[in-house]
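Complex shown without one protein chain; remaining protein chains in place.
As written, the chains take the letters A, B and C, and residue 1 is the first residue of each chain.
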Amino acid sequence: MSAEPSAPRPRTGVWLVGARGSVATTVVVGCAAVAAGLHPATGMVTETAPFADCGLPALSSLVFGGHDTVDCPLPKRAEALVAGGVLPHGLPSAVQGELAAADREIRTGGPLPGDTRSDEELIESLAADIRDFVRRGELTRTVVVNVASTEPVATGPAESGAAGAAATGAAESGAAATRSEAALPARLPASSLYAAAALRAGCPYVNFTPSTGLHHPSLRAVASGSGLPYAGRDGKTGQTLLRSVLGPMFAQRALAVRAWSGTNLLGGGDGAALADPGAAAAKNAGKERVLTDTLGSAPEGEVHIDDVPALGDWKTAWDHIAFDGFLGSRMVLQTTWQGCDSALAAPLVLDLARLTARAHEAGLSGPLPELGFYFKDPDPGSPSALAEQYGELVGFAGRLRAAR
Amino acid sequence: MSAEPSAPRPRTGVWLVGARGSVATTVVVGCAAVAAGLHPATGMVTETAPFADCGLPALSSLVFGGHDTVDCPLPKRAEALVAGGVLPHGLPSAVQGELAAADREIRTGGPLPGDTRSDEELIESLAADIRDFVRRGELTRTVVVNVASTEPVATGPAESGAAGAAATGAAESGAAATRSEAALPARLPASSLYAAAALRAGCPYVNFTPSTGLHHPSLRAVASGSGLPYAGRDGKTGQTLLRSVLGPMFAQRALAVRAWSGTNLLGGGDGAALADPGAAAAKNAGKERVLTDTLGSAPEGEVHIDDVPALGDWKTAWDHIAFDGFLGSRMVLQTTWQGCDSALAAPLVLDLARLTARAHEAGLSGPLPELGFYFKDPDPGSPSALAEQYGELVGFAGRLRAAR
Amino acid sequence: MSAEPSAPRPRTGVWLVGARGSVATTVVVGCAAVAAGLHPATGMVTETAPFADCGLPALSSLVFGGHDTVDCPLPKRAEALVAGGVLPHGLPSAVQGELAAADREIRTGGPLPGDTRSDEELIESLAADIRDFVRRGELTRTVVVNVASTEPVATGPAESGAAGAAATGAAESGAAATRSEAALPARLPASSLYAAAALRAGCPYVNFTPSTGLHHPSLRAVASGSGLPYAGRDGKTGQTLLRSVLGPMFAQRALAVRAWSGTNLLGGGDGAALADPGAAAAKNAGKERVLTDTLGSAPEGEVHIDDVPALGDWKTAWDHIAFDGFLGSRMVLQTTWQGCDSALAAPLVLDLARLTARAHEAGLSGPLPELGFYFKDPDPGSPSALAEQYGELVGFAGRLRAAR
Partner (left out) sequence: MSAEPSAPRPRTGVWLVGARGSVATTVVVGCAAVAAGLHPATGMVTETAPFADCGLPALSSLVFGGHDTVDCPLPKRAEALVAGGVLPHGLPSAVQGELAAADREIRTGGPLPGDTRSDEELIESLAADIRDFVRRGELTRTVVVNVASTEPVATGPAESGAAGAAATGAAESGAAATRSEAALPARLPASSLYAAAALRAGCPYVNFTPSTGLHHPSLRAVASGSGLPYAGRDGKTGQTLLRSVLGPMFAQRALAVRAWSGTNLLGGGDGAALADPGAAAAKNAGKERVLTDTLGSAPEGEVHIDDVPALGDWKTAWDHIAFDGFLGSRMVLQTTWQGCDSALAAPLVLDLARLTARAHEAGLSGPLPELGFYFKDPDPGSPSALAEQYGELVGFAGRLRAAR
């Protein structure tokens, strides 16, 4: 872990969109637990050797807040995660101070059902919440990270430049809510409102979900003119992580993948959100991109995402890869990944918050393709193979170190 | 495929130790089939873009011969592989000319049971066979590749410098045979006799098996003074290939692998040979090395190799990887690889023969760690992660291209 | 195998609806191969000890014909199955006489696109084809077996009594074809037209598919008044077979299944047919019934059927079963079944044809719930657990034996 000075040190804010969800709760609990030495930093890449002395903010200097549309207190949320086997028993009470502190810094997001504010009013309101957080906490800088449930793919107008209809039914960590499309003019997706608010508040932005966020056409000019760094999208935590090392393996060995099929089973809020075909489509686009990019063309095969409430936050991903070898021999690789979604995501969120904060400090702006290691759908310029992405990330760490 | 000149062109020999085995037969059939355009070059890395214009010998210029201690004719062996589903029906007859030609160039290896010749006599005899092959075929150069069944780990004396006891019970492609240890002085392992013969005949040497070959201490000086290039050992075709991409994935993501267990089921000659605990030990050492190297330490877990004759040349490898994520959450990845052993190995053997021949032409000598991409137990200086090995290999191709 | 008399013996017809499909072709080739002693009777339950001396027609006495709407000759179809790895090389030519004989007895089915005949005209025409087959072959009796591709679930009117719209897009073995619904009055599903024709021709009927067949409300009276035996439906060849032994295991051990999820990958004609959501729904209803029946209630979880042309006739079924043990401990069973669809189905079709022919000879009529062993959706009165179904089947064999 990087050395921490004894002098009054700068504090860095992490503003989580979807702040009462499983991922956000695990981020807050885990950061406190690792900072206090209660658990090793397993899963946190920024705590490994190549990232030492890069000037990343210390875990103990991170301050959490965020938006959500549900009002379950964080300590209660944490206990539910204990019951579900996500967090170790006793950990929430061991870090109750940090949980309560974060809970106090969560504000109601939007738009809520029946909300008649304009996009502009909403963005300004959300940005004000963030600015207040920064001021209250005397924070040197704050990174906004979207960890809300996946929203459905915006259709038609949203893609053609005009503001599209926004709607998320995020059962679990609803940072946004549905409104009647008929009653109001076209609106930006909720994720884009939050992204715009981040920039307006002068904060770097990370999109850990497949939602639109800064990718909305109407935000292009705002993003590029903001002078802020941003990164995304869609954290790579299981099936796609595997695909980003197996796809290159087949390609490098000149083996001909004929069909790559996959099924994901998961409960929790994300399972329910992805039972929506639109949301699943957003997720699957990222999953298939890595295959097309690394194999050179898209193989046959579908990807299913099933909502299985009995599994809770635990997800199982089965992949079946039919490939041809020499002289047309037919071979098969199958993989089964059984992991805890929030435990896979949380350390990456901490990594991203730290790296993006440091990039901001170092004066970087615009997309950060060097963070493609973390994403299913990385910013342009990122390679698709994990090994190359890791190389880029380590190189980026080197540049941050040199910039000190 | 690389352009092939119309002028009388140089021919390159490939001398296979274990020339009547499944792998060797698939090499001969497959080279002819791909050269004739009957099948695509699936699985041959040297036929992909990064290897164009490197001066590799054309497939149609390769001439095959070799040693074996069994006498099943190659065409008959090929038909057996058709019956076992390894080769497509009709292919052996389509390339019968090439099969018959290779069959004529196979000589009886040694030592046979009761063989009383000294190591020196054996090496000289084997080298004479190779020299005759080169002369008869008017070959520009010849690469010797060991594809015989795995021999047991040599113990004690062999490792301490003196010549150890050699014994292989290669049921299927016996390039060597057992003799009574009591009746004779200590002898080099059979694989080392073949390796020494290759160097003596002025030929580059590739060890595709886990057998000792050039790794015998008494051959160190011979190898380094030969002025010839060589590479090895133990072709990476399934479970270890997977491990060489999955191990780095866990390491790069800072996930803590607690146990990595594996079971391999295979029939064919290799299954029988590896039912010998000594031979299995040789193989497993390579399999575990990649984990230790890429994870930083050896996880718990064993590797089993079961002889299951019903599976024939088809092998199944199951891996179970228990790992810890953030805050100690316990996760599991399982993989099942179902492949045809010979079809996986043969294109790599062709790759290695071509690359090593070209390295010889380019004046290189000594170990070729740049070929670590192909091996479980690569030469010193090779990284262990497949992606890095691929980078080294492509860089090597670039140097070969530059040397034209 | 049952003893076969030397005297001029009775011949039994097997009329296959979908006679040029993979299953039908495998039935014809396999029956000839086993009768000739070229292959053991693997997969044929009626060739095991409990079925000896039951008076089943000998395999060598079976005569094949059928309906189809495609016109690929059977010998050519058989060669395609060789290429796909379903039939052993050389077998079609070894039984070319039988293949040609069956090919001559295949008639064009219906309704074809644009067909303006009424249901009554179609049924009469199809029945006439069957009667001609019986007369030409001097057959003692003939069983009609539906092995055509699955047709979509008939909706609304079909279920309420009136004739519904029939449409099958059986790419591979089209025993029927689509027509414009708008241009014609409501029509029985094609499978029901064939079933009605079977009864009209005085033949027992077996439905090996999930299609409607005799289950159409408008055929109830016809079926019960026919005096003929019939059985169905939907042959149980893989995932559901497994579920019919695993479901009872969980129930008998009082383990609480919380979610049972499944994915099927298959190519071939059935894969394409089942890519139609309607057809998949028909299939899945049968798959889920066995769980509800054996577990006592329906667990969470979905079933997917993916068309993966690269897999050809080979199918892979993955099941993931999340269950609770003592004190709420969470456990998982996963199964992966890799089989050849036609090779799994064909011996069961032969079993069913023989058993139903013998039941007819023994004077039985109406549904045969004792054949529930073979079906996903058996006739009322059949248990759902495989072991009980097997007990019923063996008991049935005993009654057939006693009736001689």
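The criterion applied here is as follows: a contact is a pair of C-beta atoms (placed from the backbone, for glycine too) under 8 Å apart; a residue touches a chain by one contact, two chains touch by 3 or more.
All figures in this text were calculated on a predicted structure; none of them were measured in a lab.
Asker: Would you mind spotting which of C:Ala52, C:Ala281, C:Ala362 or C:Ala387 touches the chain that isn't drawn?
Answerer: C:Ala387
Asker: Of C:Pro152, C:Gly339 or C:Pro378, which one is in contact with the hidden chain?
Answerer: C:Gly339
Asker: Residue-wise, where is chain B in contact with the chain that is not depicted?
Answerer: 85, 258-259, 261, 263, 265, 299-302, 304, 306, 308-311, 316, 318, 320, 322, 330, 332, 334, 336, 338
Asker: So that we can see where the missing chain sits, which residues of chain C does it touch?
Answerer: 26, 29-30, 33, 39-45, 47-48, 85-88, 91, 241-242, 245-246, 248-249, 252-256, 324-329, 331-340, 343-344, 346-347, 373, 385-388, 390
Keep in mind that, in the parts below, only the chains that are shown with their structure count from here on.
Asker: Which chain's mean C-alpha position is the greatest distance from chain A's?
Answerer: That would be chain C.
Asker: Distance between chain B and chain C based on Cα centroids, please, to the nearest Å.
Answerer: 48
Asker: Counting only residues that touch at least two other chains, what does the list for chain A look like?
Answerer: Residues 85, 332, 334, 336, 338 of chain A touch two or more partner chains.
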